[in-house]
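One protein chain omitted, others in place.
We call the chains A and B, going by the order they appear; numbering starts again at 1 in every chain.
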Amino acid sequence: MSYVITAPCVADYSCVEVCPVDCISPMPDDSGFDAATQLYINPVLCVDCDACREACPVNAIFAEDQLPEKWLDYIGINAAHFQSHTQTVAEVRHDK
Amino acid sequence: MITPIMNNTKSSSPPTDKKIFCGVCESSCGLVATIQNDELIKLRPDPDHPNSKGFACSKGLAFGAVRDDSDRVLRPLKRTDDGSFVAVSWEQALDEIGERLNAIIKVHGRESIGLYQGNSVAWNFGAFLNLFGMAGALKTKHLYSAASIDINGYWLVSQLLYGSNFLNPVPDIARTDFMLCIGANPAVSHGSMANIGRFRDTMLGVTARGGRVVVIDPRRSETAELFEHLPIRPNGDAWLLAAMLKVIFDEGLADLAALQRQTSGSGIIADLLAPVSLAQASDAAGIPVAEIQQLARDFAAAPSACAYGRCGMSIGPFATLSKYLLDVLNIATGNLDREGGWCFARPFIDLEALMHQLKSTGYDRWRTRVDGFPEVAGTAPVVSIPREITTPGKGQLRAMMVIGANPATSSPAAGELRDAFKQLDLLISQDIYITETSRMADYILPPTTWLEREGFPIFTQSHSGVPHAQWVGPTLKARGDVRDDAWIMDEISKRIGIVPADFPGAQLLGKLGLRPSPAFLMDVGLRTGPEGDWFGLRPSGLSRKKLLGNDGAIKLADGLPTGILKKRMFTKDKKVNLDHGVFRTEMTRLLASSFAQDENYPLSLISQRELRSQNTWLHNISKLVVADRVQRLRIHPRDAARYGIEEGDPVEISSPYGQIRVPEARISDEMMPGSLALPHGWGHEGGWQRAVAVGGAGYNQLTTNRADSADLPSGNATVNGISVRIRSLRDVVEMAS
Partner (left out) sequence: MISERPLRIAIVGSGPAGMYAAGHLLEGPGGTFINGGLNQIVRRPVEVDVLERLPTPWGLIRSGVAPDHPDKKRMAAIYDSIARRQGFRFIGNVQVGRDVSPADLSQWYDGVIYAVGADDERRLGITGEDLRGSDSARAFVSWYNGHPDFSDLQFDLRCERAVLVGNGNVAMDVARILFSPISALHNTDIASHALDALGKSQLKEIVILGRRGPEHAAFNYPELMELGELADTAISVEGADLSLTPENADYETQLKVAALAKLCKEKSQGSRRIVFRFNAAPTAIVGGGQVAQINVVDRRDQSEQVLNAGLVLAAIGYRGLAIDGLPFDDVRGVIPSCDSRIVDNGIAIAGAYVTGWIKRGPKGIIGSNKKCARDAVTAVMVDVDSNLLPMEGTLSAAQVLEAINARVSVTLGFSGWQKIDRQEQSDGRAQGRPRLKMTATGAMLGLVTAG
């Protein structure tokens, strides 16, 4: 499973602050942050700890198994953000 | 993005991975530590751990920050006359403590020395053994455990029903068709008295299989959000369970054959239920009769079912009775010791058997000096501490060693405890921080963290849904000049002429200079136990050495064993012994109790666990206190309107015992009307600066330690369902500014 960031995201990055495995991107000092239209969770690195969901001020984050149907497409949208980020995929430390 | 592993290290030593387990909560998740040059590069969940299967939470994964915390105490500290601390050598601290203890013992006897263990000891087998060992060697009745704040009833029921305090059935959630979850919030807590890996996901598996999960809680908790929720009035659990049983027996839904086969004394059930009225129970629980009936029928009709209950039902005035009725519900529906039911786990070190052999388990073998509480597992209840300190006479508590605990915040009537602690002749705290408790101590003796010492999950291995074995050496070198808790206790023991062990002959061995280490003792227990290698007779078996050499946990079985009841029982007849006078007394007490709300204190307060908090721990870690971390009182909109509370208001909460000021109100219909929820463990003082800066107020300033308010059979504190009144401090604050 993974957690998924959806449409209401405003890039407040409280989730980044609490994430224990640094799996949310872009981080504020990453080059893509200023132009980001939302943040994304790397489904390969996410450990399902729930901290981001709790910290999100706009209820934009859901466990994949609790995702509202209208936002199911955000599973792919989150994953796609990392497909060009091979360095994070190389960090895989748990099976998915 | 992610810091490259080779970042700015000139050393040639490459990073290495080591599989360990987490020592923060009862989930004991498998972790992978990446280490380089004795620095922790990172912690990640262990994907291969048989139980946690790649899950870990933000608390455990942040634990490196605890180890490396700049606020951590790294040398023994001695309090000076002006209240400040000076660093001293271990020799000086230990010698002075020894001298002072000997002086106290000379006047007041060994029974005047007290020991207090916190929850952290549950992942610290050395401390666990030495603590019980010291108490046994001292023959002191002042052995206190944080367990008597939230779980003593469990130990008691287990002793009476199954013959051992430490033999506790766990819910077989992975295979159940119906899970009843009372007063527990595993989506946040990750479970207690049930070491279920990926607890939330395992519960979701029940509904995914077409089964049901019903969550009983005054608050629509994070767990309740995921499943069916039935709100209950705080402390209504015993009523609900009694009523469910009443329905099950009245309607002939009980599994009488199972009762006949597995139990003795089941006649008590009819006696207990006879005077129970569904209408009265419904009133007390705040659940309509029809819903109770339906729940009972559904539970009984499920092919397999397990009723699991935790804090919400084990910290009230009828905690023992609630736990008893919970077990009876599981047993009477034929769910004990069967797949998907209420099962006994398969620990790799049979702690239950070891403790039984050592005669370390029991109930009511003696009573406490002042309050007359029955002992539970050799411990006296925390509620009694202040009176044991302040009441003169033989056996008066004069010195206390507090190990990994913060009772100045976590104990009921925390203010009274603090006042009483000031009257001790000697207070020693083994703690990694200067906390509300340790700041009062004469000596702070800083221990290692679980990253810095050898360990196995001594406590949680007994409740694991996927039986497994793991024993790890220290992951990192100890920082500064800190020592293992077990070593500290042994050094103090040496100086007062005891061996911290309670097995026969231990003191004699000590006189010969032999002090078997906790690791040695546990290894013997492992090797001669059901999974042991019998010192080579069973080469496939386990030993400490074998486990230490194994990277990661070894899976012993896919799931909980079943059909093993007779093998596991420590009762004489190898059956579950249901009939004990204490339960009859308790049922009578329940039926006579008033559940009407005091008009001066019209609301009922419950405590709340939050995702990034662990009771009083971990509040000094940036990652766990960042992002709008404020202690908030949850209140239903109706109550907010009635008592003039606006969202975000500072709120004063008053109980008959005290008053606190909570920073903010959060108005939410997650609360049942009439009940309030407040995260506990806040309001810090001392040297952990971030924890102090977060602010908040101590829940336990509102609770009482009155003996007659406790759960009488177990002495467990009543810290749930506190009668309170509230008012907004909005205008007060405005005027002040």
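Just so it is clear, contacts are C-beta pairs under 8 Å (C-beta built on N, C-alpha and C of every residue); 3 or more make two chains touch, one makes a residue touch a chain.
Quick caveat: nothing in here was measured; it's all calculated off a predicted structure.
Shown chains touched by the hidden chain across the complete assembly: A, B.
The missing chain, though absent from the display, is touched by one residue of B:I113, B:A420 or B:V625; that residue is B:V625. Against the chain not shown here, subunit B presents residues 1, 3, 622-630, 646-648, 663-664, 689-691, 693-694, 730, 734.
Residues touching the missing chain, restricted to subunit A, are 6-13, 16-17, 22, 27-29, 33-39, 57-60, 70, 77, 80-81, 83-84 (touch as defined at the top).
In this section, only the chains that are shown with their structure count from here on.
Averaged C-alpha coordinates give centres for subunit A and subunit B that are 33 Å from one another. Against subunit B, in their complex, subunit A makes its touches with residues 1, 14, 17-22, 25, 27, 30, 47-51, 54-55, 57, 65-66, 85, 87-88, 91, 93-95.
Every residue of subunit B that touches subunit A in the complex is listed here, in rising order: 1-2, 32, 44-47, 54-58, 61-62, 187-188, 198, 200-201, 204, 222, 226, 611-612, 623-624, 626-628.
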